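Please read through the structure below; I'll follow up with questions.
Excluded from the complex is one protein chain; the other protein chains are retained at their positions.
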Amino acid sequence: MRLLRQHFPIRRVILIVGLVAAWCALWNRLSIANIVSGLLVAVVVSHRSVGPAGIGGVRLRPLLKLGAIVGQDLVMSTFNVAYEVITPTDYTEEAIIGVDLPSNARAHMMLIAVAVTVTPGTAVIDVDPDTSRIYLHVLHAERAEATAEHVQELADLACRALPMPTDSEAPS
Amino acid sequence: MIASIALIIFGLTFVAAGIRAAIGPTLADRVAALDVGVVSIMSAVAVDAADTGSTRLVPVLAVMAIVGFTATVAASRFIEYEESAT
Amino acid sequence: MSPVAAAFVLLGSFVSLLSGIGMLRFRTPYARFHAAGKASPIAFLLVAIGASLETGWAGRAEFLVVAVALVLTLPVAVHLLFRAVHRTEPVPIGRDDLATDTGKDHD
Amino acid sequence: MSVTLALVVGGLTSVGVYLMTSRSLTRMLLGFALLGHAAVLALLAAGGEAGERPISGDAPVAELSDPLPQAFALTAIVISFGLTLFLLALARRQAQLTGDDLVEDDLEDRRIALETEAEGHDA
Amino acid sequence: MAHLVGVVAVLSLPNPRPAFAVALAAPLASAVWAASRLGGGETDTARLDWVEGLDLAVSFRVGPLGALLAVLVSGIGVLIFVYGHGYFGGGDRRGFAATLLAFSGSMLGLVWADDVWTLFLFWEATSVTSFLLVGTKSTDSAAVTAARRALLVTVAGGLVLLAGLLVLVDVAGTATLSEMGPVTGDQATVAAVLILVGAFTKSAQLPFHVWLPGAMAAPTPVSAYLHSATMVKAGIVLIGLMHPVLGAVDIWSGLGVTVGLLTMFWGAIGALRHADAKLVLAWGTVSQLGLMTAMMSLGSGKAIFAAVSLVVAHAVFKAALFMAVGEIDIRTGSRDLRSLSGLRTSMPVAFWVMVFAGLSMAGVPPLLGFPAKEAAIEASLKESGASGDLILAGVTIGSVLTVAYTTRLVLALFSDKGGEPTEVAPFRWAAAAPSVLLSALGVVGYVLAPSVTDWVVPAAATLETTSTGYALLRWPGLDSTAFWISMGIVAGGAIIGAAAARHSSPPEPVGANNVDRLVDRTLDLAKWTTGRVQHGSLPIYLVVMALVASLAVIPFLGSIDAGQLHAWDRPLQAGMGTAVVAAAIAVAAIRSRIGAALALGVVGLGVSALFLIQGAPDLALTQLLVETVIVVGFVIGLGGLTTQFPANGFVWRSVRIGTAVLAGTAVTVALLASAEDTPSNRESLTAAAVDEGGGNNLVNVILTDLRALDTLGEVVVLVVAAMGVLALSRADTARGGGAPLSDDVRKVRR
Amino acid sequence: MTALVGLLVVVPMLAAAIGFVAGERQWVRDILTVGTLAGATAIAGILLAHVESEGTVVLRVGDWDPELGIVLVVDLMAALVLLVAMATILVVQLFAIGQRRTAWGADPQLSGPLLLVLTSGVVLAFLTGDLFTLFVAFELILVSSYVLLTHQGRRGQIRSGMTYVAMNLFASTLFLVGLAVVYASTGTVNLALLAERIPELDDPLRWGIGLWFLVVFGTKAAIFPLFSWLPDSYPTAPTTITAVFAGLLTKIGVYVLIRFHVLTGMDDLGPLILTLAALTMVIGVAGALAQDDVKRILSFHIISQIGYMLMGLGLFTLAGIAGAIVFLVHHIPVKTVLFLVGGLIEEREGTSALDKIGGLAQRQPLLAVLFALPALSLAGIPPFSGFVAKLALVDAGIEKVVVPIVVIALANSVLTLVSMVKIWTGVFWGSGDDESATPIRILRPGHRLMVGATAVALVASLAIAASFGPLWELGERAAADLLDPSAYIQAVMS
Partner (left out) sequence: MIRGRSPVVRSAIRAASPLALLVAAFLFFAGHNQPGGGFAAGLVIGAVVALRTVAGIGRPQDATRWFAIGTALVSVVALAPLLGGEPLLDQVIVSETVPLLGKVKSGSALVFDAGVTAIVVGLFVAVFDGLDADELGRDEVQV
């Protein structure tokens, strides 16, 4: 059991489940044959030397909330771009702002980066893992502070969604 | 009809991407244009799927996503690397 | 094609068109990346939703896989583009915390 | 035969030849890649009119596009893929040795050509 | 055969000393064998089929003529090997001896051949071996040039001969000499001219004589052998052998006699002018060969008889003369008529050899040369009409000059010129004895003229049956016109010779330069052509290739059928096609490497889209993947180079654009011309794929099953390409730079 | 018998793969390469004997209907050329093993296996009855050649390799376009079916196809004016590689030209092909005359000699095609020996430039013999194979009364001889430039193996000359088979 736990930590199990689901989806059929073969394939491709370091847990609620916010942002983002394209706007207000994050774990950073990028008018430019600072490009400098706050919120959610055993960087 | 309109529009996006790839000016612009090109072809395939109801090509879309990503990562990584090396 | 699906497909193409125009129109690389890196995947997602409506659950699941793959990868790609431009051919902009923090002011 | 396809093949060939005749290995490589595209499209065009994807059961056999040229084209793509990668390495090696990627003339040939040029054309 | 064994034996000798002794065995054997058959009537044949389909065989026929010539070839060969031992003294001469032996064997093969191809085989063999022999002193550039000249003239002649033989075989219907009957007609005339030209080159007839004097650069044993008894006679023998077949062709004797007499005259003039004793002999040989050619092609019974007699006599006296001059050369270090002095006392043996052999050459009794020349004069006398008079005049003048240069040679060589007598090295028996023997043979031959006649007549009769009635006359009698002419010749010649003995114009190898110049010209022309064609510049090659391909497309223009064409398969195809071509143009227009590579990526995407439109998802998928990898590889592999492509000149760029447009048009035309009434076997293919291949994706089944062999080859291509990439990256720079090119690279570059 | 054909194609590939991963274990590679090549030679011999007595062998790869799958066809011409080719590669590999310690040796870790890949490509090219598989075979040959040419990464090699690669790749592209035209017009790429269908096409289309493939195969065969890649690329490669290339590769182009153009009845192109033949002969020999380096002279000779084979094809008569076939067979070993001798000269003298070498006839008499005999053969001097081969062609020319080509062919022989004499006087006579001569000392056994291999090839060439009678008979039969394709079609289809 310990061996099992060691080799199949919770995140990897979730990953495997997701992969099996994807496998069945690709085959267009949910059958025992597909699940069995999918399991085999998923176990192989989720090996630690391949996939993400599977340490730490997963909390579903913050993850879902994060997803919801990102989805909302997505729609907003669409309208935002549409607006910018249609109106002859002048981008004198671009800015690059630094935002301090609560965590420097890679998994968090990635999640945050993905979330931020779909946020209207923002994109991640760079990350400094030593200072846990993330640099964002914003299209509208006047909304910089609001954006920073929004990012902070996303970051909190991300940290809660993927709790770490320690706060130090996970081995890779 | 709707599918045709959509296809033409995605074709136009592809052309726009092509133009950006041609004129640059930064390398990253060209890389981004390539990305848009990939995504617009993906979209066209999706339109076809919507039109015919066949999902034969959907796995191909997954491949496209991965592959487009690969190109972008390698190219942009290289741009940085070269710049910092000089 | 059902009207809803058609609507999604058309909406998707519209967004795609916008992204294309944005790519051509915007003056700074950063702005163009916003258009390229956000609008075009959104366009795809919209079309994918439309297609999913036409293809049943199996197809929907497949599209979901693609969407996950795209959402997982594209933002990172965009991030790399921004970073590459900022590091190699930076465009001077008003507030640049990154440049300030790393002591590389570009103006 | 689709005139459009034939023209695309011709266009790609034109640009390909233009680039192949350049002195820069990189451009030759680009030209070669374009010629590869042209050849593959030519094969595809040889298969006749566009049809449904050649997957048995997706459509009546008569509506399928001809799979044989597609198989040829696929093999051709792969082969030219391998060769392109090798050419890349070759160009890179050239750059390593000479500092640029320009094709050099054959010195012995040039020596003979220049010798006779110096003597005039009456020989 | 014995000769071949001999060659191997000599080459494999462990000790170089006895090389000549061993080499001597083979010709001795064949000489003895041939001598035993002299005068007899029996004929031996041997035949070995080689390529029956082409009527190629090696066949020999040894009759009276073959025996007589073999005695000359092998007999003198034996003496030459003895002489060679003395001439060279010591040193490793295995290669030389073997080559000489090989030559001797080739010559035997030539005179024994009963098949035109056998004849040709040995004909060429003598050319090649003589090349090696003339070039024995291979570090001497004069010798090398002379050897090359000799080889070129004789081999070129050989090819003319080959052409003639091919035509002849065509007319005669057989390649076997003994089976050929007389032929006439246009084709026979062509054959006759070609064969005569071949013979002229070998026998140093005007204007092909130029190689012979130069060949004197060879060691004297070679000159004594090749240019007296053997190789130069090959042409005469050929004319003789062809006489029964082509003698009836109109042009045959006219051409042969004219060229022969002109050569006789010109050679004699040459012999009178030179100061080098060996060159005098060489030019003398040319002259004598002219006489023999004239006689042999004259073709009457008496003339053929005279020609064969001359061949015998000439072989004997000319070999002796060469040997004697060679002895003088090695013992004094000089052959210059103007400087050698006091040799009559210091080299008495050589002196007497020269006198006797010289008298034979001059045609003075009691030497074998006399009856031979008498026969020639008589043969001329027998010719009637104006042409007969001309021939007589020619022979007479030529003979006068012969006597003159002989006299001059002997007088000038042995006269005292005042001052110190020339220093002379010690006497060597091996170098002197053969020449003594040969000059003595001149006398013996005269004495035994009836026996010689017995040998000559059957030999001549094999060529011309009417030759039987003649004999070599020791004393023709005072009522013989020919005798008085002979005497006149001797008297006139002696006077001229004595007068000329004091004068020597500077040696000027008339005509020899022409061959060299021709060769040089040819080389220059070759260089020039090569410089134009093999330009050394890859882009030019590619332009040429593209233009050739464009030319090849011309017939297609006639096959375009508008009825089979349609504008596009789907409208989208047109749009995407335009985008692809536009992107391709962008690839060419973008001046940064990575930029161009990315534009290439766009082209690839567009092509993928075209594949999708065409209904080829597998292709689209693969294309997309491949394209990406190539772009990535491009960026990683070449991105580090200077960003801009170099510009090039307007003209060259226009050429490239023009070529490109032509090539593109060509490909388009080729495709449009396709017939497109494809008998499709899609049904059977589909059925086979699903039933036997076990898959629905037809393309995949084709790749992994139906045409798996192609795929096998394809993946091996990938493996090899990858190994190449690895090898290039591992190639050590130091080693790679190990063949440094000069800095001229840039300069040479156009 | 078909199993042997299968082994012949696949085993070299497999052996090559093992060779690639054998790492430092050189003996493994030696055993593999020599064993495979010896086996291939044996199989080729068996095939020739079988085909000679029993008729054409057809292998349906994967047991598919010939209209759907790929067929490998061993007819007389294929078997004949195959045997010579396999034996030649074997000899060259032995030479390479001897040479590997010299600076002129290729990297043995790669060259052996690559030679095997080349072999499989050669086999495939000779045997395939399918135009597309021919393309794959060409690519196999080309890619292994590219890598063999350039893998040492020397500057000159990269340059010349580029020429080789670029021109051949261009030809490959043209090949594919031609293939597209053929497929579109006939619906097949099977040679037997093409032999039926191409003659039925309209004249312009047929001519177009014929010309197009003349360009494609002509580039591989290095005919005028498409030969430029050859003399620029061959001399820089390691000897063993050049020897194989010189002996073999262009001949594959000729082989395919003969096969395709005769089988599909392109006789109307005869006059054009004859013209090209004449130009190829003359320009090739002119190039040889202009050069001052052994390897370069020999390289240009290849071109010139290709002209003769082309001449045989251009006559489109039984005698002409038989002449071309036997010329091809004779030429492979002769050319190989000459290039191997070039390698020995290089090894001995440190260069192959004429003005830097001299007097080798004295110092290396064996080398002189090894050079002289094939050189004479090349120049068409009897009794060597070159004479008979040329005679056969000239005879065929006279028979069809094409006087100009006969005259040119004969005149060209003299020029060939001139250039051989140039090598002879430059290398074996005279004296060299002592300063630049830097002989490479290698271990005696290696040297002995190199000389031995060369001698074996020479003996093979002499044996060809001696047994030209049967060879000519085979050549005539092979030509007859080609000229009457119904036998071929029947063998493949039934």
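Order as written gives the chain letters A, B, C, D, E and F; numbering starts at 1 within each chain.
Simple rule for what comes next: a contact is a pair of C-beta atoms (placed from the backbone, for glycine too) under 8 Å apart; a residue touches a chain by one contact, two chains touch by 3 or more.
What you see is a predicted model; the values in this text were computed from it and never measured.
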With the full complex in mind, choose from B:6, B:19, B:42 or B:67 the residue touching the hidden chain.
B:67
In the full complex, which of A:36, A:86 or A:146 touches the chain missing from this view?
A:36
So which bits of subunit E touch the chain we can't see?
617-618, 620-622, 625-626, 628-629, 632-633, 636-637, 692-697, 699-701, 703-705, 708-709, 711-712, 715-716, 718-719, 721-723, 725-726, 728-729
Footprint of the hidden chain on subunit A, which residues?
15, 19, 22-23, 26-27, 31-33, 36-37, 41-42, 44-46, 49-53, 104, 106-107, 109-110, 113-114, 124, 126-130, 172
Applying the definition given at the start, please give the residues of subunit C touching the unseen chain.
65, 68-69, 72-73, 76, 79-80, 83, 87, 102, 104
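In this section, only the chains that are shown with their structure count from here on.
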Count the smallest number of chain-to-chain hops linking subunit B with subunit C, moving only between touching chains.
1
What is the graph distance from subunit A to subunit D, where chains are linked when they touch?
2
Hey, which pair has more contacts between C-betas, A-B or A-C?
A-C
For subunit E, residues that touch 2 or more chains besides their own:
525, 527, 530-531, 534-536, 538, 542, 546, 617, 640, 667, 671, 674, 676, 678, 680, 685, 706-707, 710, 714, 717, 720-721, 724, 728, 731, 736-737, 741
Identify all positions of subunit F at which a residue touches two or more other chains, and write them in rising order.
132, 136, 139, 143, 146-147, 150, 153, 155, 162-163, 166, 170, 177, 180-181, 183-184, 231-232, 290-291
Provide the residue numbers of subunit A that touch subunit C in the complex, in ascending order.
21-22, 24-26, 28-29, 74, 77-78, 81-82, 84-86, 91-98, 110, 113-114, 116-118, 121, 123-126, 128, 133, 135, 137, 139, 141, 144
Can you check the complex and tell me which residues of subunit D touch subunit F?
1, 9, 13, 16, 20, 25, 28, 32, 35-36, 38-40, 42-43, 45-48, 68-69, 72, 75-76, 79-80, 82-83, 86-87, 90, 93-94, 97-98, 103-104, 106, 108-109, 112
Which of the residues in subunit A end up touching subunit B in this complex?
26, 28
